[in-house]
Every structure is written in structure tokens, then in C-alpha cells.
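Dropping a structure here in C-alpha cells format, bear with me for questions.
FYI, not all chains are in this one, though none of them got moved.
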């Protein structure tokens, strides 16, 4: 998938830099780094993984100081090993040190998500099921985190509340049952909008199948036996997504049931930061 | 510590709501939830921990719909057990469901940080050492995450690059050594700004002690024996902060060396989201 235009990334990067610079800027660099000092720094992986956030890190350095020269062959979505150089930055020492933490905070988090996603993807590679994310993302970073899921080989779920209909248990209750809620959705939803409905039991799935109006069914917290039966019942008429406590140890078994998607909240809410350091020639 | 004024929290909450609402709003609720439906919902802890983000969650609901009534006796910084109700929200069903995910994304992350902080704090309670955070925070959420560290009983490090001087190895190298860098800082730093310097060895600590100009010394990646010797050398003349791979299993031993602070990047970059659900009467 092609990269995003910088226009979409720049506001979040600018905010992050302003947050870290505070109101007075980097007073340490301003006080102690001699003017004119130049160097080359390398962002180095302290562990292997899958790259995400390289474009963001590049813009972070550029936005702080447009004269910094950024080089590097690795691209978001590609793998790297411990010790690999993810990116090199050459220019004013103070500018590099000032931007370092913001760049690394983005990069560590996003590589962490991409890498965790890749681990889940590897578990299910023998099956058709794809790993997808949820809306359990970090407030303010959803776009970047959803890109990281793509970089790790996963698929994106809806971006937010406005781009797809997702009917959960409370919506069903509020609308008066599955038939009623799907009828409301069928009447009002745009033809350009997918409709997903959550079911907790096979009986509910039968209700969904009895009426039309959903494109995707979320099997919420079902055991694998029920999922397999759901797959059989549906027989390709709808897309099936399995959800609920999808740990790495379990996803292969879930995928083996034949579901189409497995959504994993942990990808964005519990990925470990990947350790990346900045090595500098001084 | 008193709560923050809403003025400081509102921009990040507003952005998070806009991010999740997208451009068209919550099309599911708009399509399927009947008008006039009202309910009461409870934010319920699925695990025990320390509260942080309650003020944020309250503002999230209020900002989406000022007519929602929020109640609850728990306050940020207080502990809770599995099954405890953190907050109740009464009013329009659609408003509650629309704001739910943003409120929970904030709350889960912040309670996670507060709870992890409390675990570290508990480990060192027999010692004078305090647990503190770093700048390895989520871009855009530093204020909230630093509050969560306070709620968990930890202490805050500097907010960012602008409010304290922190001289690291690369700054020392760029300035030409410890004596030179501290001389520069002494000449230029505000009398209202603390100066911290990082040392990797006891020899470097001796250099720092030989000149003046630092308020705090960061012992970076030292073993506990060296830390203990550093404590002895310094003998209360400077504040000592231990840093570098501070795992829960290790902090008691580090605290036992007599250092004043132990900084733990993992508090903000690797805390697990605490599971909180929204239970609703429908």
C-alpha cells in the first residue's frame, strides 16, 4: 500500500514536537551544545522486528530542522534484525538531539505494533484468516497505529464510528432485537457503508441469517467449536470475524475454524515498545 | 495533589472524540438507536488497580453531551477491586454508546499506568527511593500519563525539554567533557531550573563532584554495587537517580542502595491496558 501524504501526518508530529519542546525549547541543547557542531546519527534497532514509523521519524527530524539530511533504505513494512540501521540523520548536533526522543517515541511504539501484528499474522499464515485491529487505539494516534497494523501484514478494521456500521449487543437491545436493528440499518445505511453485527451465540447467528442487511458478522467470545459451526452455517454468505481475547497462543486454532478475520485489540493497546536507539558520532 | 483544570485536558479529549467520531459521527447509533431512549451505564473494573483518567472520562462524556449525569465516588489516585464501579453515566443511550470507546481508551491506558506505577512503588516502600517516569511517553498524552504516574504514587520527572536541564552522554561529548558542560550550564541556566547530569561510571561521578553545577545525577545502567558506592561518595550532596532497564524484580535491590529516585521508562511505554468495561441497563 502506498504511503500517506505528509499532510495527514504533519499535525500529529508537530503536536508531539511542541509537547516535548515545551515553551522554552530544548534548554539543554541550547545551553551546552556548541554552535556549528555537526554529526551523523543512526537509528539502530536493539531488537528485530517490522518497520513502521520511518516516514513519521523522517518528518519529525525535517520539521524540527529542514536542513537535516535523512538517508536510509529501509521502508515501512519491511523487516529488520537486531543491530540494523533504520535511518541515518546528518546535520546539526543540537537539532538531532532535540528531535531524538519524539522520533524514537513514535518509532518504538509503531514498530512494536507492526512487529506484534507480524507475529499474529505468522501464526495464521496456513489459513485464510486475516488479522485485523480494533478501535482500542491510543487517543490521537489511530491513523499511525492503523498504518502500523498494515505494515505488520494485518488488515484494518473501520477507522472509527463514522465510516462503517457496527452493531453491538447494546445497539441490539436499544433497537429491540436483531431483526429490528438490521431493518433499521437496511433502511438508512449508505450503499457505500458496510454493516457488521455482533453475535454471542449461534442462535443469534441464525437470526442474522434469517434477515438480510449485514455484510459482516462478529463472533464475540465464542469457543472454537461454535466458531466452526458458525462457519459452516454461514457457508460464505457473509464475512465472519472472530473477536474476544485473541491471544497469540490461540489464533491458529481460531483461524483453523475457517473464519475470515480475527480482530485483536492487543495489537494497539498492548504492544510492547520496540527498543530503538540513536547512535551518534561525537 | 489537586486535579488539573479542565482547560488543560479538554483539547486532548476533544481531539480524541473527533478522531473516533470521524466526519460523519457515530453512524451506528444515529441509524439504529431510537430517539428518546435513556439508560444508566456503569464503568466497571474487570481487574483491580489504581484509578487514573476518571476526570478525563467524565469530561469525555460531558463534552459529547452536556446533559449526561456523571456520578461516582472514586477519585483518581484511589484503588479499586475487580467488579468495582468506577463511574456511572445516566442519560441518552446513543450519547453514552458514542462516547464509550474514547472514555475507555483513556481510562484503560491511564489506570494501567497508575497501577503499574503502584506496583513499583510498593516494591520500594521500605526505602526512601521514589519511582519516577521518563519522557518515553505516548506522543500527545504526556500530561495525562504523567498524572497517571502521580496517581499511582510515583513522582514526575521533568515534563519535557523546556523545564529542566538534563545532560546526557551525547551532550557531554558535544560540549567537550563533564567539566566543560557543567561550566556552560552553570553560566547560562536559570536559577529556577534544575540541572541533571548522566554518568555511566564512578569515575565520571567523581568528575561531577569535583565541579559544581548539577542538582541531580543520573546513574545510567550501573550495577547495584556501583550505585551503592555512588551513594556513599555523594553522601547527600546531590540527588541520585538510578536509571536503565529498571524491571519490577530489580527495583527493591536498587532502592536498597540508597538512591533517591528510580526512573522507569516502562511505566509509560509498556504499561498494560487495564480492562474496564461499560455495563448498561437495556
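Order as written gives the chain letters A and B; numbering starts at 1 within each chain.
What we mean here is this: contacts are C-beta pairs under 8 Å (C-beta built on N, C-alpha and C of every residue); 3 or more make two chains touch, one makes a residue touch a chain.
Fair warning: this is a prediction, and the values are worked out from it, not measured in the lab.
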Overall number of sequence copies in the complex as this file defines it, 2 displayed: 6
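Throughout what follows, only the chains that are shown with their structure count from here on.
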Mean-CA-position distance for chain B and chain A (Å): 23
Chain A contact footprint on chain B (complex, rising order): 12, 15-16, 19-29, 31-34, 37, 39, 93-94, 97-98, 101-102, 105-106, 108-109, 135-142, 159-167, 170-171, 173-176, 181, 184-185, 188-189, 193, 269-270, 272-273, 280, 282
